[in-house]
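One chain of protein is taken out of this complex; the other chains stay put.
Each chain gets a letter, A and B, in the order it is written, and its residues are counted from 1.
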Amino acid sequence: MEHIYKHKKKIIYLGILPAFLLYLGFVIIPIFISARYSLVEWNGFSPPSFVGLENYAEMFGNNIFWRSLKNNMVVVLASVLGQVPIGFLLALLVNQKIKGRHFFRTIIFMPVVISAVIISLVWSMVYNYNFGLLNNILSFVGLESWVQNWLSNPDIAMFSVAAVIIWQFVGLYFIIFLAALQTVPDEILEAAKIDGAQGWKRTLYITIPLVKDSILAAIVLCISGSLKTFALIYVMTNGGPSHATEVMAIHMYDNTFNGMKFGYGSAVSIFIVVFGIVLVTIVRKLFAKFEN
Amino acid sequence: MINKKNSLIIFIVLIVGILFTSSVMAQETVELEMWHAWTGQDAFASEVLLPKIEEFQKQNPNIKLKIQVIPNDSYRTKLRTQAAGGQIPDIMQTYPGSEVQPLVEAGLLMDLEGIIDYWTDDLIPRDSLSAYTFNDKVYAIPAKVNYTHFAFYNKDMLKEVGYTVWPETYKEFKVMADKLKAKNIVPISLGNKAKWVLQSIYISTIGDRLTGIDYLEDVLAGERKFTDPAFIKALDVIKELADEGYFNKDANSLNDMEMRQAFYQKRAAIFFGGAWDIGGVIETAKEENMNVGIATFPQIEGEVAPKALSGVTGSAFSIRSGLSEAQKEAAIKFLKFFYSEETYVDLLRTGSFVPAKVDLPADISPQFQEVINLVNEHQIGPVYDAVLPINLIQTINNGLQSLTTGEMTSEELAQQMQDNL
């Protein structure tokens, strides 16, 4: 078998080439240019001046940057621990032959496509301190003490925002898992049923190992997506109050385009990429270990 | 019958014809790329500025304006990205002070000294151009003055707690606010999610009054400091408003629309806004049968500049440097047409203040006349974000949020600003 493959190496490389070139030209080269900017001080208008690693030094000495990193980790954890299991559960549920599965499949995906503007407006109202749905429900069931200033209290605002992010992107993992579940032949599930492997056991021992590649893919996507998260928080809280919900991408955007510090902003971009590589590598190593 | 030879001749004739006409056209038509942020929701833009641009194009068929409208929120991102790539439009809207300064410093804008006499001082006093003046050269001409501080209050709600007139002093104001609170009415509706509200609307006027209107310039020149007790006192006023619970509790997560909504829904008795809110408030009050009064912040003890009112010129156009002679001529022609006496009078009719000396038209609304009278009692002071450098704007915007959430004291914020100077 192997020798056939070897003969046609050329075809393999040729097949990958178009994707490789486009990706190189419009993702890799720009981020390398950005890496170069991270070594200069530049307001975007006047000529840049070389400052070496000063932007990185400034970044690591900046409390707000560290806070944005911490906030970002809240999003990463909430997403990995929230979106992946919920997405998987929902995919399992609608993969059954139940009534209305068409409808559910569509509606579960919807938040992914709704504009961040609308999501932010609606959830701000749910979280509203005075007449928001959430506080109303809490009061109604007698949990007044749980009533919170969900978005204005800097101690909890990040968690309130993270909850919305979970909700918004569950649909994305949902369809990835739904697709993956189609590779599990019905016969296997049926056979397990006859053998008496019931419910969650069947899921745990048979289904999950069969779709483990997709689960790893989902986790990696989750981490990378969370590290870049921007739009929803930007419109929902603008990173406030007082940096309480500022994540790295907002820190970068704010410094680049509002603060006109292109060098500093680029340094943050580069950090996001490097930090992401580290996280993803750790997860993949853990996963490989787990498999053995 | 068309053979090869014939078609070749036809082809050549065509090409020559096209080249000829286009070269003639090129001599006559000047193309100018123009960017502005007037999307048409605000009356001053939809009723005056945008029609003016259209009129200019009709009157000057040989000047072709290629217009790009970019919403305010994204305007900076687009301008700064393209400028970083070495490209800016021929005529562009520019924002006052530290926003336009880097463009000037990079030599991207044409100074208007050669033509400024057309406006100064008969129509526009030179003083009104200060936000666009660098090294004694003017780089843009503004259409409006945006006063950034007005108090809008519900007269009926104030009456409920025994106030038929707006309190004279801050002390009295606090007594009134306490009474409102006792009646379960939120005294002041605030929406500070976008962070500029407490800065532009509140601290600018309060600060100007307590520190004097030259304070910011003095600080930037190193003659005074942000740790000056007068400035700390101004910050303390905002902190007090927050600590005493005069704002709605979720002030930092509402936008300015939600802020006005709470006022219209009678969930709050007062909101502080800018001149841009006047038209909407008057209109909504009429439709909803609300009794709305307009005032400014009551007098605070120890004011250096009583009756200071923060305001800044805006809606200005700049011209790119390095235009061809023909383009330059066309661009100047546009500016002269656009910033005309007629424009300023029309702007007054839509309830906007203008930086020009023009007579009030007879047909302006009585409500706006009242506001004009109010403004005339005041002296204009600087708006913080039109004077401070960008990093300090960010510091104070975020700092004021921290002040209201109790994460920072006034002294700490003042110190931080001084450090970042």
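We adopt the following convention: a contact is a pair of C-beta atoms (placed from the backbone, for glycine too) under 8 Å apart; a residue touches a chain by one contact, two chains touch by 3 or more.
Basically, contacts and distances are computed from a predicted model.
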item	value
UniProt protein name of the chain not shown, from "Aldehyde dehydrogenase family protein", "Carbohydrate ABC transporter membrane protein 2 (CUT1 family)", "RNA polymerase sigma-70 factor, ECF subfamily" or "Vitamin K epoxide reductase domain-containing protein"	"Carbohydrate ABC transporter membrane protein 2 (CUT1 family)"
Absent-chain contact - pick from A:Val122, A:Leu143, A:Leu204 or A:Ile282	A:Val122
Given B:Asn60, B:Thr77, B:Thr227 or B:Gln418, the one touching the chain that is not displayed	B:Thr77
Contacting the left-out chain in the complete assembly, out of B:Gln68, B:Thr169, B:Asn291 or B:Gln369	B:Gln68
Touching residues on chain B - with respect to the absent chain	33, 37-42, 45, 66-74, 77-78, 81-82, 84-87, 257, 260-261, 264-265, 274, 276-277, 280, 284, 287-288
Sites on chain A contacted by the missing partner chain, in the whole complex	1-2, 4-5, 8-9, 11-13, 15-16, 18-20, 22-23, 25-31, 33-34, 37, 44, 89-90, 93-96, 98, 100, 102-115, 117-119, 121-123, 125, 167, 172, 175-176, 178-183, 185-187, 199, 210-211, 213-214, 216-217, 220-221, 224-225, 227-228, 230, 248-249, 252-253, 256-257, 262, 265-266, 268-270, 272-273, 276-277, 280
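Just so we're on the same page, only the chains that are shown with their structure count from here on.
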item	value
Chain A and chain B: spacing of chain centres that average the CA atoms, whole Å	37
In the complex, chain A residues that touch chain B	42-46, 124, 127-130, 149-154, 157, 237-238, 240-244, 254, 257-260, 262
Residues of chain B defined as touching chain A within the complex	76-77, 80-81, 83-84, 102-103, 105-106, 108, 192-195, 248-254, 258, 267, 390-391, 394, 398-399, 401-402, 404-405, 407-408
